[in-house]
Each structure stands twice: as C-alpha cells, then as structure tokens.
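Removed from the display is one protein chain of the complex; every other protein chain stays in position.
By written order: A, B and C. Residues from 1 in each chain.
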Amino acid sequence: MPAETPTGPPAELDPALAQKILDAQPFSRLLGARITAFGAGAATLELDIREEHRQQNGYVHGGVLSYAADNALTFAAGAALGPAVLTAGFSIQYVRPAVGAVLRARASVVHAGRRQAVVRCDLLTVDAAGAETLCAVAQGTVLSSG
Amino acid sequence: MPAETPTGPPAELDPALAQKILDAQPFSRLLGARITAFGAGAATLELDIREEHRQQNGYVHGGVLSYAADNALTFAAGAALGPAVLTAGFSIQYVRPAVGAVLRARASVVHAGRRQAVVRCDLLTVDAAGAETLCAVAQGTVLSSG
Amino acid sequence: MPAETPTGPPAELDPALAQKILDAQPFSRLLGARITAFGAGAATLELDIREEHRQQNGYVHGGVLSYAADNALTFAAGAALGPAVLTAGFSIQYVRPAVGAVLRARASVVHAGRRQAVVRCDLLTVDAAGAETLCAVAQGTVLSSG
Partner (left out) sequence: MPAETPTGPPAELDPALAQKILDAQPFSRLLGARITAFGAGAATLELDIREEHRQQNGYVHGGVLSYAADNALTFAAGAALGPAVLTAGFSIQYVRPAVGAVLRARASVVHAGRRQAVVRCDLLTVDAAGAETLCAVAQGTVLSSG
C-alpha cells in the first residue's frame, strides 16, 4: 500500500480514524474489510470470506491474503508512526490452503524508530466456532512519510 | 496463491488453459484480470484500473499490486512446471505510487528445476498512450505439486 | 543454505547431530557459530561477536545477521522435517544497528507439513549482562529434500 498519506487531519491515529481511512479505500470496501483491533503498534483487519474471494479450487485466493497482509502491516505501522506512512514492501509465505468463515490479519510492530517500523503479520482463517488456523505469515517495512 | 492445483486435465499449460484457469478464479473475475502473454516460463497478467482498485489517495491499492504479483508469478511457474503448482511465497517492494489506465504484471522464471521454480515479476502501470511505468518488483518461489 | 543434505545417517536430528552438522560447515567454523538450543521445531544459533564480524562503523555486518538467519531457519526446519532439507529462501528486515557481546538467532517453525516448513527467526544481540536487543527479523521457507 504505497503512499498511504491520509487526507484527514494530521492527528494521531485512533481506531475510529483507522476505520475511516479503511472506508476511504475503494478496494477495501470491494473486499469487505474491517478493522477489529487497533492501537499500541498493532492492528487486526478482517473480512468475511465470500465466494468472490476464492481461487479455482475453492480456497481463499493468495491475492486476498496478500492484500490483507499489506493493509494490516500498514495500519499496524500507522498505530506506531502516525497516519503518514508508506509501505516499502513485504514478504509473505503461505502455510496451508485457506478455508473458513472469516479471514483475520493480525499485525504487530516489532520495532518502530523515527523513520521506519518493522512489522509482522499472522494470516488466520476463523471457522464458524471461532477456531483460528494459521494460513500465512508476513513481515515488512513501513516508512514514515510525515 | 496456495494449492493452485487446477481441476482440469493434467495437460501441459497453454495460453488457452491458463486463461481458463484464471477465469475459474472468482477473485480474478472480481478484479477483471486477464492473461495477455503466456509460455516459455513467462506470463503477463493485466487488468484495467478501475475506481474500485484504489486506496484512499487515488492510487492503485498495494493489495491489487500484490494480487497481480502473486498470480503472475504462479502462472509463469505453471508455464515451466506444468499446471500443478503451489506458491510457497513471495516478496514485493513498492517503487512508486501506481496510477494509469492498465496494471501489467510481467513475470518470468529465472530458474525451474524438477521441484521448484524461482520467478521474478515487474509490476507496471500503462498510460493511455501505452507508456509503461514501473511501480513494484516481486520475486518468489513456486513448488511443483504434481 | 541450499542443499543442506547432511552426510550423516538418515536419523532424526537431535542436538548432538545438529551441532555435528554445524561443525561440518567450514563457514560456520570460520564465524564461530554454535547451536545452543535445538528441538521441537526450534533452533537457536549463537556466535560471540568479534572484530572480524563488523562493518565499517563497528556494527555487526548485515551479512553476519543474514548468515545467522539462514542457518537458524534451516536448523529449526530440520528439527521438524528431519535432516534432509533445502532452504528455498528467506526475507530479512533490519531493525537497528547490532552491537553487543553475542549474536543470537532464535528460529521456530510456524508450520511444518510433509513437504515444507515455514520458519520465523529473531536476531538479537546480547550484552555482557545477558540483556537481549532485537536487531533483525527473518522468515523463510525450507523444503524437505528426503
């Protein structure tokens, strides 16, 4: 998610502002993403898994997982660096095919300096009973652009 | 894109079969992706950039770029390894904000063995005059699952 | 660390065999590496930081950190997959300049299947009093070559 400079006021990010920025992303609205936890260098992004998120075998498409990783990493960094951030890049390793009711991307900052944050993210599917299964892991670097 | 085992016959992949597999991915249909080149260890995937692909500042969302990288890498590997492949993971570095008419992901295999292929991908935007601008680069490893 | 097929017997890896494989790596002997924990999908590799490990500003060279990540990831995977493994690749993000008495690479498998393991690694420096400071994080995929 490059050039994540929000157009809102240069305030500290809080959960309400984070959700507002997410809602200002047409692609996140298309996928149905929501922020379910935010603050203290961490962010959780979720979406209800729908037919349109799948690949040809019925699993959640890797591109949905990588979207969720990219966005959760960036928001977690925003929780540490403030709203003006720019994601330099990330790496994702797939663990197993993703099936379930909800996709959950749980990201937390492992270190934030003045200029950059390094962030890790777990990608999990959640079944109807609430049980989590890890389907991918990611890590990346996010720069402060303020 | 984990578990990319197509349900079709275990034939060699050709451009028509590659497009057919892409069309069997609901998420790729949602994003409007198409395969515009395929073969000899390379694949190009494109989509017309639409409002719904954007983030809050009007740029193409990083998640769209990472989707295109994931899928182009996997198809390029399929052009070398055959249709039964499984993407282990990839890394993406963003170069500049992505704006333009078309997003083009051009992937080519740098080496394919019996069990895995290593693939690089350039992510480019194309303007109305056909000029390309690099917006991200990716590389990853795809395993043969046959 | 590609082609990490040990020449020893095809036994399960245990701490003694892991240390024996490490000792059979001339590069690990050159750097002075040792395995300080091993088993249950995890491995810790350490080395005493010496003048020859440094870059031009006196910090531990990034290449020493990436060596430690590569090797710790591979050994942790060996603790889950058995001795015949082959590292597909990894990603490393640097967190802060590395200074201290000891470099510690603590790797643990986040998921191991039949064919591959996905592993994360923390790179820490340890001062004379035993206090740890995170200096880099890594993650990678290791394949079973058995």
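Before moving on, here are some points about what is shown:
In this text, a contact is a pair of C-beta atoms (placed from the backbone, for glycine too) under 8 Å apart; a residue touches a chain by one contact, two chains touch by 3 or more.
Since this is a predicted model, take the numbers as computed values, not measurements.
Among B:19, B:36, B:93 or B:145, only B:93 touches the chain that is left out of the view. Contact between subunit A and the unshown chain involves residues 88-89, 91, 115-116, 118, 141, 143.
Where subunit C meets the omitted chain, the residues involved are 1-7, 21, 24-31, 51-57, 59, 61-64, 66-71, 74, 86-94, 96-98, 135-136. Not every partner is drawn; the one left out touches subunit B at residues 91, 93-96, 110-111, 113, 118, 120, 134, 137-141.
In this section, only the chains that are shown with their structure count from here on.
For subunit C, the chain with the farthest CA centroid is B. Averaging C-alpha coordinates per chain places the centre of subunit A 28 Å away from that of subunit C. Centres computed as Cα averages put subunit B at a distance of 32 Å from subunit C. The centroid of the Cα atoms in subunit A and the matching centroid in subunit B are 21 Å apart. Within subunit B, residues 88-89, 91 each touch two or more of the remaining chains.
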